[in-house]
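One protein chain omitted, others in place.
And now, chain A:
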Amino acid sequence: MQDEPTPPELTKSVADFLRNDIAPLISGHQAFKLRVAINMLDLVTRQLTLEEGSDAAEVTRLRALLGTDGSVTELNRVLSERIAKGEIDLATPGLAEHLWQTTMDKLAIDQPNYASYKRELSRDG
């Protein structure tokens, strides 16, 4: 067991420093690059916080859908192959719901401000 603060607490602290203390000092292309860097750290922070839970739920859904076990990557490979072969399609119970949930969980990490995601999130709420 590692000591604390946790990784997402550390990355968040770096991102906050860059955002609050450094960003106001620079301009032009370097400022643009800094914004990209801050976005990147924010993404890493979200992933460190959310990934474990969403991956576990994804594996549970994939096991039920595929009737087989494996890591999240292995199960995604199996699902991809079965869709490619036409063995699983939108008529398969649970596929649509699984793909929607998985995709929403990815957007929550990758791009929570993406307009399509916010629209779909408001549907859930």
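As a convention for this text, contacts are C-beta pairs under 8 Å (C-beta built on N, C-alpha and C of every residue); 3 or more make two chains touch, one makes a residue touch a chain; residues count from 1.
Heads up, the rule we're going with is that contacts and distances are computed from a predicted model.
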{"item": "Per UniProt, the name of the complex member that is left out, chosen from \"Phosphotransferase family protein\", \"NADH-quinone oxidoreductase subunit K\", \"Acyl-CoA dehydrogenase\" or \"High-affinity zinc uptake system membrane protein ZnuB\"", "value": "\"Phosphotransferase family protein\""}
{"item": "Residue of A:9, A:69 or A:110 touching the missing chain in the full complex", "value": "A:110"}
{"item": "Hidden partner chain, residues of chain A it touches", "value": "33, 36-37, 39-40, 43, 73, 76-77, 79-80, 83-84, 86, 89-90, 96, 99-100, 102-104, 106-107, 110-111, 114-117, 119-120, 123"}
